[in-house]
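Just passing along the structure, written as structure tokens.
For chain A:
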Amino acid sequence: MSEKGDPKAREARIREALLGFGAERLTSPDPKKSGVALSAVMPGERMLEASEWLLKEGYTLLDLSTCEFQEGFLVSYHLDSFTEPFRLALRVLVKDKEKPVTPSIHPAFQGAEWHERESFDFFGVVFEGNPNLVPLLLPHDLPGPPPLRKDPKALASLDALGILGDGAAKEGGKGKEGGENGV
Partner candidate 1 sequence: MELSLLYFVKILVAVLAIIALMVGNAIVMVYVERKAAGFIQRRPGPYEVGPWGTLQAIVDSMKLLAKQIFVPANADYILFFLAPILAFFPVLLLFLPIPFGPYLTSWETPDGIILILAFAGFGVLSNLLGGWASNNKYGVLGAARAVSQSIAYEIPLILALLAVIYQAGTLNLSEIVEAQGSWPWQWNLVCQPLAFFIYLVSLVAETNRAPFDLPEAESELTAGFHTEYSGMGFALFFLAEYANMLLVSFVCATFFLGGYKGPILDGFWWTFIKAYLVMFFIVWIRWTFPRVRFDQLLNINWKWLLPLSLLNLWVTAIVIKVIG
Partner candidate 2 sequence: MASSNFNFINPFTFLNVQDSPGTYVGDFYTDNFEKGARAGNVILNLGPQHPSTHGVLRVLVELFGEYVLRSEPVLGYLHRMQEKMGEVKTPYQYLPNMGRVDYLNPIAWNWAFAGAVERLAGLEVPEKAEWLRVVSAELNRISSHLLWWGAFVMDLGGVTPILYAFEEREKINDILQIVTGSRLTYNYFRFGGVGQDADGRFVDLIKDFVPYMRERLKMYKALVTENIIFRRRLEGIGPMGEDICRRYGATGPIMRAAGVMCDTRRLYPYGIYDRFDYDIPTGPTDDCMGRYLVRLEEIKESLRILEQAVRDIPGGPHIVAKAPKPAYKLPAGESYFTVEGARGQVACHIISDGGKTPYRIKLRAPGFSNLSLFAEAAKGTLLADAIAILGSLDLVIPEVDR
């Protein structure tokens, strides 16, 4: 249970816990500018543990937004606690583009089932452990590649955009380096 109190202490606790789950590139972007208070890249296999911990902390899964980049599929889990406004964006980078697989967080957040199915529809990302991974919004016999997959030429580089919040892009030219070190 989350006790009300000092937001600083709360943030520190969440940061510490997430680092314990193997989070990388933890950043606190300005919530007024980006809408999230804490952004982190999580290893896919520890995401479920982190979700279970966050559920106990009173968090809920808002949505799961997947996006394709040169580096792979970036799955952003947006989580929020309604007792105190501190929105998290936990990302999982699924690097294998041929067989994108990442564990499901369905055991913790059952609502994730549909969000994961939606990502499976649009990007073909397979969530291992999802109890019913069949198309949700699209027809089951839709031909062709998943519709939100991009043309390889049009793909952007994750680090050039700087959306992982480390400001690499804004400082200019450091994007590539950051990518190699970080993810």
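As a convention for this text, a contact is a pair of C-beta atoms (placed from the backbone, for glycine too) under 8 Å apart; a residue touches a chain by one contact, two chains touch by 3 or more; residues count from 1.
For anyone wondering why these and not others, all candidates are chains of the complex that A comes from, given by their letters.
Treat the numbers as computed from the prediction; the structure is a model and nothing was measured.
**Student:** So which of these touches chain A in the complex, 1 or 2?
**Tutor:** Among 1 or 2, contact with chain A goes to 2.
**Student:** Quick one: which bits of chain A touch candidate 2 in the complex? Just the residue numbers, please.
**Tutor:** Interface residues on the chain A side: 31-36, 55, 58-63, 65-67, 76, 78, 80, 82-85, 87, 89, 108-111, 113-114, 122, 132, 134-141, 147-148, 156, 160-163, 169.
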